[in-house]
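Complex shown without one protein chain; remaining protein chains in place.
Which chain is which? They are A and B, in the order written, and residues in each are numbered from 1.
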Amino acid sequence: MKLKIIIFFILLNINSIKAENLKANKNEIFKNIRCLICQGQSVADSNSEFAQTIKLVINDQINEGKSEKEIYIFLVEKYGEWIVYKPPFSKTNFLLWTLPYLVFLIGGFVIFFIVRKNKEN
Amino acid sequence: MGIKIIKLLTFVIVLFIISVFFISLNKSSFYNTKVLEGQKISGINLNHFSEDRTIIEKDLKKNNFTLINFWASWCGPCRLEHPFLLKLKSEKKLNIIGVNFKDKKSNAINFLKELGNPYNELAKDEFGRQSINFGIYGIPESILINKDLVILKKFIGPISKKDYNFIKNVIKKK
Partner (left out) sequence: MLSNVGNLLLSLNILIGISIIFFSIKSLEDRTDLIGKNIYNLCLFQSTSIITCFFTLIAAFIISDFSLITVYQNSHSLKPIFYKISGTWGNHEGSLLLWAIILTIFSYLFLLINNKHPKRYRIYTLIIQNILIIGFLIFLLFNSNPFSLILPAPKEGLGLNPILQDPALAIHPPLLYIGFVGSSIYFSAAIASLLTDYSDKQFAQSIKNWVLLSWSFQTIGILTGSIWAYYELGWGGFWFWDPVENASLLPWFAMTALIHSLIVLEKRNLLYFWVIILCLLTFILSVTGTFLVRSGILNSVHTFANDPTRGAYILIFLSLMILASVFIFFKKFRSKNYNVNSNSKETFILINNWFMIFYLITVLLGTVYPIFTEVLSDNKVSVGPPFYNTVIIPILVLFLYFMSLGPQARWIKNQFNNLKSIVIILFGSILMNFVIVYLFESYSVLSNFIIISSIFLIFSSIKDTIKLFKNKDFNFSRIVSHTAFGFLVLFIGLNYNFSLEKDFNLKVGETKKFDNYSIKFKDLNLKVFKNYKAVIGEFKILNLRNNSEQSLTPEIRIYENPSTLTYEASIRTGLLKDYYITMSNIDRSDYYNIKFQKKPFMLWIWISVIIISLGGFLRLFKNGNKNY
């Protein structure tokens, strides 16, 4: 019975899976790049000189066919990691991405053991 | 026993976090791209200001040292650094390339007429595209590179007397 429900659920959502678009999304990228001369704004939200220039260059690169990842690598090479809001998954950022899920798993185990200890009682 | 470990761990973590916070109080929260010093520049394709040609990496490798200076006629602080640039022009080992940033040709020419032309070569970056290749995020900004195109120093803001002396020392060494 449970299996039937799961299959039904997946079938119903097939149409959404094809909705993922493959073109590098301009707005998504703008929202991920920090405006270096502003106090905590992305280039999407800023109209400073720097923001305008960067948006121009990113537009150029999208039109050349560069992928989102390539654009980020380019910008990080020129400006350092601070310019992207989504920290790339590297050695230094490993802890950042894994610690939350680690905590989640540990929490799950804790509850599991508390509750299980009682089944045995 | 388990509790003892947790106690110790907690104290260690708390002390660690507090120490990091204390140390961070002394660090500035303003970002600058000085981290890029030591890296090579790449993707250079500067349009010459008046002639119909481009300046590329090969051209830059010809000199012992190059100072690439981004400026504009509408930029106030650019006037402050101009005297130092003029003094540097006489340095034989140093080649100064000026990149006119998002400017009108006539305004740029008038600016140089008024204050003097310190540049060995003049380029233009009409929409700012090339500035991104150099990691520029404001003007004036200057980059000192050596023969191998390695960034020796980034000068954010107008070149000061201290920066001027630094440049003179560096080019003396080789």
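Note that contacts are C-beta pairs under 8 Å (C-beta built on N, C-alpha and C of every residue); 3 or more make two chains touch, one makes a residue touch a chain.
Just so you know, these numbers come straight off a predicted model, no measurement behind them.
For the chain that is not shown, the touched chains among those present are A, B, taking the whole complex. Residues 5, 8-9, 12-13, 15-20, 27, 31-32, 34, 39-42, 44-45, 47, 49, 52, 80-87, 92-93, 95-97, 99-101, 103-104, 107-108, 110-111, 114-119, 121 are the ones on subunit A that touch the missing chain.
Taking the whole complex into account, subunit B touches the unshown chain at residues 3, 7, 10-11, 14, 18, 20-27, 29-31, 35, 74.
Note that in this section only the chains that are shown with their structure count from here on.
Averaging Cα coordinates per chain places subunit A and subunit B 31 Å apart. Subunit B meets subunit A in the complex at residues 31, 33, 35-36, 39, 102, 127-129, 131-135, 137-138. The touching residues of subunit A, when paired with subunit B in their complex, are 36-37, 49-50, 52-54, 56-57, 60, 77-80, 82.
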